[in-house]
Every structure is written in C-alpha cells, then in structure tokens.
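Before anything else, here's the structure in question.
All protein chains but one are shown in place.
The block that comes next holds chain A.
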C-alpha cells in the first residue's frame, strides 16, 4: 500500500493553525507534573513567562510586518537600541545591581558590541548594500543580543558574587600583589569562563545533538541546507564574539563604579536589590 504524503512546494512553509498551536501547550502538562512531584515552586513563574512570550511574540509579529514594509534606517536602528536597552535593564535586574550605577555602562557595552558585530558581519562579510535592511539587521542583531544576554547575566553575576563573597582575596591581591588589574584577574577570568562555557559547549556539539533554531527556520522557510549552514556558522561566530565583547566591556565599565577612591569595594554596589 502507498502512504499518502502531503506534497508541498520547497519554498513554502506549512502554516500552523491557531488550534494546532494551542494543542502544543498540552505538552506543558508534563513539566508541570514534574514541578508538582518534586515540589519545585516555579509553576507561576513559568506560566507568567510563557504568557509574556506569547504576548511579546504576537506584538513582534505585528511590528515586524510594518518594520519590514517601511525598512527605514532610523526606525530599524531605534528598534535595535530599544532591544539593547531592555538587555541592559534585564542584566542589571537579574544580577540584582543598582540601576543608577550600572544601567548606562551595560547599555554602552551592549551597544558597542552590536555596532562592531553588525559593521563586521552585515557590512563586510555578508556585504549588504543597505546594512540597516530590516530582514537582516533586526533578526541577526536580535539573535546576537538574546544569546549575549544569557551569557552576560551568568558572567556578570559570577563576577559580583565572587567579589562579594571573596573580598579578602581581592584585598590580599591588591595589597600584596602588583596592581588592581592583577588583583581582579582571577575574578574576571572566572566570570568570563563561567559566562562563555555553555556557549563553547553548545558550539562543540552543534549539529550532533542540536540543530540550531535559525538554521532550522531557514530550511523550513525554503532555503537550501548549505546556505542555512553558512548563515548558522556566521551567526554562531557573531553570538560568541558578541557575548564575549559584551561581557568584557560590561566588566570593564562596571569596575569604574564598583570601587571607591581607596580602591575598596563600595558596600551599596553589591547590595542585592532583588
């Protein structure tokens, strides 16, 4: 007997009906049962974040329709600046730092790394005639920023936690060592390692145990796998460089606000505001 396959055009993606999309949420029952069984109190947090995801992505779908249609450099750049600002705000909030001191430095860090990356990858490697082309500029910048945010939070969190808990080590190295830069080396190096380790692990198994979202999306959208893989390689490089630059600049700029004129750690900086 012959099986019946639905024949679709290679350049079309099968649409998902709202009903099917809603059915997808049934799968959430499994983790929720697990949370209840292991008494993990994150059900409310999870449901709220899923709700936020639905609202945010729905709004994005509407915004992007217009943004792609207008394709205006100022609007596209403003969109990216807003994304960088939200990233900086989220980092400060999640790490539990003082907004007054760290929002601007973290914004500058995100903005600088994105300018470097977009100029390099979009302008020089992909050689777009119009670097602010919404179809490239916004999704690629968004992917880099989104990934950088996760790694940044891990790295920056580790930096402040260690500085808080191991103050004696910092002062020991500051007083007995040669310079403040040298005294901060162990803290900076461990936070960069902590922040980037998951990304290094992801890159090492990509294609083996994971198929990245962008590549899958491109293939579903009708691109050839070869083109999709080339973009994916570039995106992974951009994500790695973006995360590294963002984290390093964040730490360097944060250092200007962490220490007082005696080189001592300011107490109100490390106070958690969460």
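In this text, contacts are C-beta pairs under 8 Å (C-beta built on N, C-alpha and C of every residue); 3 or more make two chains touch, one makes a residue touch a chain; residues count from 1.
The working rule: contacts and distances are computed from a predicted model.
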Answering from "Spore germination protein GerKC", "ABC transporter ATP-binding protein", "YeeE/YedE family protein" or "Aspartyl/glutamyl-tRNA(Asn/Gln) amidotransferase subunit B": the UniProt protein name of the missing subunit is "ABC transporter ATP-binding protein"
Of A:177, A:207 or A:221, the residue that touches the missing chain is A:177
Among A:32, A:75, A:108 or A:169, which residue is in touch with the absent chain? A:169
So which bits of chain A touch the chain we can't see? 166, 168-169, 171-178, 182, 186, 190, 260-264
